[in-house]
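In this view, the complex is presented without one of its protein chains, the others remaining in place.
Moving on to chain A:
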């Protein structure tokens, strides 16, 4: 797929001079000829993104290793306050996403807000929806504002994979709980005596679907195979992601990052998982999930990441009244869900046509695409599915395909494969990146799409704020 595109690109280059003029004019026409001038709807409040920040995304087990999830969340929230200079008491509500919950801070939104110095009069709740948890946090905020309940809401997400809750086995837990209730020494001793070696084997949280017991990587490998995505295509795409991320990092485009002073360690100010490799190096890796003939490897999958993100979402009038210049409008969004076994990671394919329809746009209207890259194979499978009439007709009940996003507008500053993927923090990164890219590239409409465990998906249309 990627090679094919590259090829056609190259052949275009050859004829570039001859068609230069024609191309430029068509480009201009394309840029101006949007289906709609704006997505503002009469009677509906304009909701805007004022600012978006994130901590550097680090591979789990590195510099953040000794922290707790709410520490990262605090850093993102403080960074947001710091960057915007927003008065704490003006925050009406806080919604935060997380996937793997730290038991001690089950409402991590509240703990992080208090720790970050927000007013103790600002309520906060935590949402969870796998990899689209912070998308859910943001759209919850949008809903609260659109409904007139709030004017300024902080949304975000945190994921901390350096430490996950590992539990005692069910048998052991049962024994320990009974021990609490045992009144006599004899009863306690007999309970202790009932502990066998098998009781001591711990329960690890699995990145597996509860409904199908299949790990996500395994499902991604099957998905790639179903769409005939080759190992080479996947490695090429992963390499693209790392290369683009490196370029963005070097050019200082990843301006949503706020530095984080880790107690006892240095200030962290850069993502540490961006590592452009070579095709040869990547080809050496063995498949990680489907052995021995699988195609998904460690190099073409997103890795376990620690990180947090936060955004400030407001009603346009309030933002303007308070003297803020919004970055973008948050427009239509959809959530979709499908078969968690065979279509686990096809969320973007289902969500994209739906959200475009809702906003009355076509794929050609979109200037900036930011899709969550769970696996290179997953992204490529989604692109093929979106490009397939067969799939649209037989699996989605649509008349025709929606079409695949052009790669030159797609994840141009890297993606989850290279920047990292702290499950619940990725959504805000995508939205903030769209806003930044729209501004930088001068586009008008951006599209965010992501898949999530459970066979769910999300997409949102973002409109640039007039300069």
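The definition used in the following text is that a contact is a pair of C-beta atoms (placed from the backbone, for glycine too) under 8 Å apart; a residue touches a chain by one contact, two chains touch by 3 or more; residues count from 1.
The definition used in the following text is that contacts and distances are computed from a predicted model.
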"Trifunctional enzyme subunit alpha, mitochondrial", "Dynein axonemal intermediate chain 2", "Myotubularin-related protein 9-like isoform X2" or "Mini-chromosome maintenance complex-binding protein" - which is the UniProt name of the missing chain: "Trifunctional enzyme subunit alpha, mitochondrial"
Candidate in contact with the missing chain, chosen from A:249, A:343 or A:418: A:343
Chain not shown: contacting residue from A:226, A:285, A:304 or A:322: A:226
Touch list for chain A against the chain that is not drawn: 210-213, 218, 221-223, 225-228, 290, 292-293, 339, 341-343, 381, 384-385, 388, 390-391, 394-395
